[in-house]
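Below is one structure, written out as structure tokens; the observations come after it.
The complex appears here without one of its protein chains, the remainder shown in place.
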Amino acid sequence: MNKEKKPMFKKLDSEAKFSLLRMAVAIAIGLTLAVILIVLSAENPAESLKYFFLGPLQILNPNVAKGLAFNYFDFWIQSMIPLLFTGSAVCIMFSANKFNLGLEGAIMCGGLACGWVCCLLDGDIKAANANPVLCAILGLLVGAIAGGLITSIPALLEKKWGASVMVSSLMLNYISLYISRFCLFSTEFRDLKTSKYSNQWTEEVVLTFKKFLGTKLTLRLGLFIGIAVVIFAWAFLFKTKWGFKIRELGHNPNFAKYVGVGVISMGVLVQIIGGLIGGLCGATVILGNNNFYYGVELTGYGWDGVTMAIFSGNNPKKLFLATAFIAYIRAGALIMSTAPGGPINELTKIVEGVIILFLLAEKFLAKTHRKMIVKEAKEKQALKLANEAKEAE
Amino acid sequence: MENYLVMQDVTKIYNNGIIANDKVNFSAVKGEIHAICGENGAGKTTLMKMLFGIEQPDEGKIIIKGKDMKLNSPTDAIKAGIGMVHQHFMQVPSLTVAENVMLGIEPTKGLVFDMNEAVRRTKECCEKYGFEINPKAEIQDLSVGVKQKVEIVKALVKGCEILILDEPTAVLTPQETKELFVQLKHLRDTGCTIIFISHKLNEVKELCDRVTVIKKGKTIGVWNIKDVTEADISRYMVGVDVDLNIPKAPAQPKENVLTVKNLTVYNEAGKKKVDDISFSVRRGEIVGIAGVEGNGQRELIDVITGLAKYSHGSIVLDGKEVKDMEIADLREHGMVHIPEDRNLYGCARTMSIKDNMVADKIHKDEYNSGLFLNEKKIKEDTDRWVDEYLVLCDSGEQLVGMLSGGNVQKVVVAREFTSPSKLLISDQPTRGIDVGAAEFVRKKMVEMRDAGEAIILVSADLAEVMSLSDSLIVMHGGKINGYFKDVKSLTEEDLGFYMLGVKHMSEEEIKGALHE
Partner (left out) sequence: MSLINEIIRTLQNVLVLPSFYFMLIQSAAPILLAALGCAVAAKASATNMGMEGIMTFTALIAVLVSSALGGSKGNGPWVGLVVAIAVGALLGFLISVFAFRLKIDIILVGIAMNLIGTGASVFLMYLLTGDRATTTSLQSGTLPQIAIPFIKDIPFLGEVLSNHYILTYFSYILVFIMSFFLFKTKLGLRIRAVGENENAAESVGISSLNIKTIALVISGAIGGLAGAYMSECYLAYFSSGLIAGRGFVGLAACSMGSANPGVICLCCLAFGIFYAFSNFATLSNLSIYALNALPYAVVLIGLVIYSVYTRKKELKRLQGLDSEEHSENKA
């Protein structure tokens, strides 16, 4: 029927145009707020703004880079890593409309389990009985499984007894935190010398190559694992039958049931997958920075995952941009705050929260939306009439 | 009282363009019970919603006690002395009867809700009108019959003089119905006007003083109940305007595909909705199921399609008992289903046409290559179906929610008809869609039948049931009330009699529905 040549760029319909517009306006509002907060609180607003907006890139300028005590470009990349993981995990869970907030706990336990494995195998590695690469892989695997176990608890509690997933997953976060502290401080895991961290393991297991190939760059394997996870999440959600069923469930649970999706088991499955990714995130973060375990506080990455899922509209494909953006403003804010007289970097949280609200508000810009729909409908009508007129000729 | 309640030339057009009421006239006098009868979708409920201020008429006047009224909300209607008992009770389960009755007009002492006063006033109202209700009981502990009385008291306590009852006996047992009627007559004698919407003609005949019949959004007429028989009312209500004229050869039924034996279904609240019915559907025939809404068709279809479970009796699909089957198994076994509510069950409005069309077959090998979906094949097939089923859209990527009702239904039909199947359950397949789309869906069903499919057709559109079905089952009160081997011999008048329970078939005749 449609034999016309496809246009080079897909013409956006009013829906897509509107969602782009709303995102742009929401981000503009958020950044404006950031500017206002900075101007209000900084001793030297111009300098602070410069750091905030351009800071993470300044490492590219060697003159500036020399003066900085810290590699902020690297910090930007590093901040992206956990966001990639948790964003993917929440995208998958939210796609099925499962509000499991237990990612924090999954990350905690994932890191802990991974650290434990590394400590256990450390002796063997030093005695050359075990391969450090295999040890790292094993650590990641065990971490992922530990995370999956944590999020599966609320899922199963709901399946069996109808307990609220949201509430039980929140409690599990704190239980995970104290399990981690217990292991860190009350077992042989603890390093008696520092009394803050776990026993150390060999550097060879760490997933970061500082001064990569003699350059100033730091190569973080975590970034690649994170990218792989995002690609997995995207392919899983949009390219496999399971993902298809998960999305069906999220779009209309009645419809999913009617076409034969096992609604309950699918709900449990997404939460386990989310937890696996969360656990992997915890393990990656632990192996990516140091050669010891140090989890004594909740990371907040789990909540970041919710932010990222909202930013990307549950589509992991958009996570790259979303994480880059959020990590960028966080890195910018950190640079700004370390400079003398600069505002504190926590202001990004306010900005993130405000952007979320405006991204989600259905009624926000509703009038513009309506106008766009009407305009498109009119255009279509005109086109139709023109075609009819042509045919009549 | 000439102008006690008059609705004059009232017209209501819904946003989707459906004309629910077309210059309807209705009037009632003080102290009468006035029945409104009409088929499903005739516009009775819309008319009453306008009287109760839930909907506003596009044209026409509502006159109450001689005054022209503008009713913009239920609050306005309540002030004008109108009360309505909805089919779904408007009650708060955990609150007591007195609290529910007084909600919105709470008596207070300062800031405090005056429970004693609420109980007193509820009691007073109950006594005045002869209702026996404990004002301190919680709603959730009450039976449906008592809940309904609470609903009536709720209206009365606000000084209601015109009481609308929307199919009040649909949820009641015969005993409760009897009791309700005694109380309604008592109410009438105290000067209250009651508008009684019902399908149950014996009840209308027993209870009411006058009856107004509405058909397809138009008033047919008003009669004193003494002057008409149940058969008359039925004849006025039911009427097939057009012969759908669907070309089809006589059916050639073969072996049984679906056999239902002694099936009894209870709903969630434990009420018996399907009562010991048996029938079978054979290859190459369309079995119609007719009946006034709420007579068990919904529950019957739900258990056959796996949306609900049953415990008594058996359903055998192609030689297998379906009791413990999940919907996925049922579909694997050759069941396809056009659901009654296409927006609730039939589609995901926020997903694309393509996704909706392959949703039931996404797990099949042909649509997967290895771990991943075979998108090329999916696109090819769905593009073909879009053409084949004449879905009007920009492309298969368009969201289903952007389509018109008829095109959404075509998407549903395309999905279900393109899966290999033995049994098609077609529930209201043409409800609310345009004529062209409806004709298309019907033609496709006949094609399916000729190809050897067993088809169950449930439809509130009697013209459709009569012209499309080969044989017909009529349900009434959860039982099969009539079985017609050959629909051609059936008149619409007769069908109305069986649907409304005016006539009954013998058990021997009904047994014919089950082919052994």
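Residue numbering begins at 1 within each chain, and the chains themselves are lettered A and B in the order written.
FYI, contacts are C-beta pairs under 8 Å (C-beta built on N, C-alpha and C of every residue); 3 or more make two chains touch, one makes a residue touch a chain.
Because the structure is a prediction, the values reported are computed rather than measured.
J.: Determine which of the presented chains are touched by the chain that is not presented, and list them.
T.: A, B
J.: Pick out which of B:Thr108, B:Asn224, B:Ser369 or B:Thr491 touches the chain that's been left out of the picture.
T.: Candidates B:Thr108, B:Asn224, B:Ser369 or B:Thr491; residue touching the omitted chain: B:Thr108.
J.: Given the contact definition stated above, which residue among A:Leu49, A:Leu84 or A:Leu172 touches the chain not shown here?
T.: A:Leu172
J.: With the missing chain put back, which residues of chain B would touch it? List them for me.
T.: On the chain B side, contact with the omitted chain comes from 73-75, 78, 86, 88-95, 99-100, 103-106, 108, 111-113, 115, 140-141, 143, 154, 173, 175-176, 266, 268-272.
J.: For chain A, which positions touch the chain that isn't shown here?
T.: Within chain A, the residues that touch the unshown chain are 37, 40-41, 99, 157, 161-164, 166-168, 170-175, 177-179, 181-182, 184-186, 297, 303, 306-307, 310, 343-344, 346-354, 356-357, 360-364.
In this text, only the chains that are shown with their structure count from here on.
J.: Please compute the C-alpha centroid of chain A, do the same for chain B, then give the distance between them in whole Å.
T.: Between these chains, centre-to-centre, one finds 47 Å.
J.: Applying the document's contact rule, which stretches of chain B touch chain A when the two form their complex?
T.: 305, 307, 326-328, 330-331, 337, 339, 344-351, 355, 359-360, 362-363, 367-368, 371-373, 375, 387, 394-395, 399
J.: What does chain A use to touch chain B in their complex?
T.: Touch residues, chain A against chain B: 1-2, 13, 15, 235, 239-241, 244-245, 247-248, 251-252, 254-262.
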